[in-house]
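Complex shown without one protein chain; remaining protein chains in place.
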């Protein structure tokens, strides 16, 4: 009998312990948010439940501010009093600064906006927002949309096919197509074009019509004129750091074959270790301890995260501007080249007047790209991450190979471009558009896909099967010979 | 000392608790199944162990029938008494209705059949079997095998290459090749062709020879004339609902690039969330609660599963006929078109007499496809799933883009088909087979791979990198220009 009571009391003790750790003093939800939840709980259970798994629903800004040192997850110090002591719920974000939000509308007694923007998030996460505004990714839309060279490239890829038996052409794509092709990742422009009344389970209600919605592109232009979408990586409504640190997030846009980061990672030694051990790693801890929280890098480790050793010494500082660790831009353009110094690349212009960072022969332009000193600074920041697990000779030799691959792949593209130039000279293709004929598309394939693949494999995996056979070296060498063959055929035919 | 005893007794108490929860009253295994296990335990340990992880080995039909409401996993009410109170073991399935099974054979004193079919499963899961029989997937074999257009397409893909220096041709593939190419997924026909005596560890034994075995294709034609294979998704011998709900199951057949569902999913926002959080989700619960059991859809959530909100309100009803939520058929055919109204598509015929759901210009045929009202009904069923996590404007705009992509991709295919028609007209390719020449294969590639990729990316991911560069828009626009280039070369050469 005594045993029974002892056991009973012991279980009771455990329960109390649990209560005191997890159960009591849950931070308060604001009244406004409670109102939101009262309906949306039922209407959008998925969103609400997701939010309930978030730190936003379990912490107040005040609590987060009290954390000291590297573990702090919040970077603003001047958070309005009325928001400090409630959790970060629906209303806290969706009713913030209604005047700057063109999509703000009257809804159930509040001024609500659909699109929460980096400016909203900056209230608590100012530093991250400022860093991101300097990240080339925040200009992903502008850099694509306002560059005539790229506008032409787009048109010839996702444009509407014109049916004409003598010639197949490409008209500029309509907005629906644009929003789900290039601008899905690069970001749409969100424009409020009017209002619409819709029947709902609560009766008829008015909602804004937002052109370009939905979208979470990294360079989205928001109704409040800010750029970007934090939810591109921190998916609504969990806004999880753990999720953003896993490579699946980056995969959404960096899958390829034009930018095959995820594929190369997943075939690399680092990827092997990640997939084998992911379940024993801690993706939520801040700061993130090398060797204890993880034993091989994910995308975030190398490009973004705050990492420390087990003594708490900083290995790399967090930055939402990936540029701080990138010496070279190895994809998307005809040649690899030193990283642009400003996030707005529409100002870059080569001697032929094209908005490109290099000449057609591969020579980097003089203004607008980082110089060798800056390249070295960035390389050192990146190498600090490598050196937490690799000796110096390992790291240096890896870098030497990457440097060689940049040179060699640029050389191959130069040969292809010279072939292309000879074809243009002979009048067998028209230079009016650089991208709209069969042979021009073969040439584009070489630099937009094959050379990129080779460089990604080199940079992220030290090479391997993927860089050789998965649309890398084998395909590049094949296509360059096919260009030659094509030229031969058409020269003969035009005689 | 007292402490020791207290602890000892406490541990004993825990053990008893465990016993009472998990240990006692295990439902009985039938004597017949015990006989099977006595040998197969040793001969096929993998199968037996797998079965021991299954619900079939832990529950009797009676127990499953007693579950009420949405949690019920069994849909037949008239299960024979002798099967109600034993677990579902080897004998319960493999000795059922021996007379209807042509592969039934005398084995260790029982009439046993190798191939368990949907008719067998229907004994307990009648509703699911009936739904599946209306699913176009159950006709996957017939629709491919009895359609002359597709027979020709097959021949030119997996046919035996005829060696002839002047011309390379394709003879119909042999049965071994057929069984592991198209019919691996579409299903073989299982035919008992005789018996064979084989030495076994138990002495010589006779077994039926089953042509077409092994196969778990979704449209398999079974020895009892039923269609399909439940084990295509509910893998033997665990028959797990959790496994079927994960996207890896669908991936076996929907990987691509002709039907790139898994690839697109894995690069989508939904896929990102799935991979990041899969280990914290509950894949076994019935019904399946949005937000609690999972926070992003898998294939099953959108296409098949019974889902509820946390109040138990039904969001979508379970159906093993995926057609109930599908408005369009976006792959496999030359053009996207309204979904066929009947699972048997061999009756569809266009004005040229071809067994196709559209004319060669893309116009859907008049009979046999669902009408706009039915399309809307199905769209609403699907959108109910979306709306558990997304607002109406999000969902409507997504759909508008998909609709646009169906139109635009069909238009692109039409342009390619017009090029192809012009080539046929000029006699530069022969229309006798639509698929067996180099240029016809380029044209097939456009609709069978590229246009599909674009539509899948649109439907399942809202677009993104994958639809543009992974054999989508870039490849389509390249190939259509290559068709033009080819035509030019051959016109000049034939002058």
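Just so it is clear, A and B label the chains in written order, and each chain counts residues from 1 on its own.
Following the convention adopted for this analysis, a contact is a pair of C-beta atoms (placed from the backbone, for glycine too) under 8 Å apart; a residue touches a chain by one contact, two chains touch by 3 or more.
Because the structure is a prediction, the values reported are computed rather than measured.
**Student:** From the list B:108, B:168 or B:314, pick the residue that touches the absent chain.
**Tutor:** B:168
**Student:** Check each of B:249, B:408 or B:458 against the chain that is not shown and name the one that touches it.
**Tutor:** Counting the whole complex, the residue in contact with the absent chain is B:249.
**Student:** Can you work out which residue in A:79, A:286 or A:422 touches the chain that's missing from view?
**Tutor:** Looking across A:79, A:286 or A:422, the contact with the absent chain belongs to A:422.
**Student:** Footprint of the hidden chain on chain B, which residues?
**Tutor:** 3-4, 6-7, 10, 42-50, 52-53, 114, 156-163, 165, 167-168, 170, 174, 176-177, 179-182, 184-185, 198, 200, 207, 209-210, 213-214, 216, 235, 238, 240, 242-243, 246, 248-249, 251-259, 279, 436-439, 441-442, 445, 448-449, 489-490, 493
**Student:** In the complete complex, which positions of chain A touch the hidden chain?
**Tutor:** These residues of chain A touch the chain that is not shown: 6, 9-10, 13, 266-269, 271-273, 275-277, 279, 290-292, 295, 309-311, 313, 387-394, 397-398, 400-401, 404-405, 408, 411-412, 414-415, 418-419, 422, 457-458, 462-470, 473-474, 477-478, 480-485, 489, 492-493.
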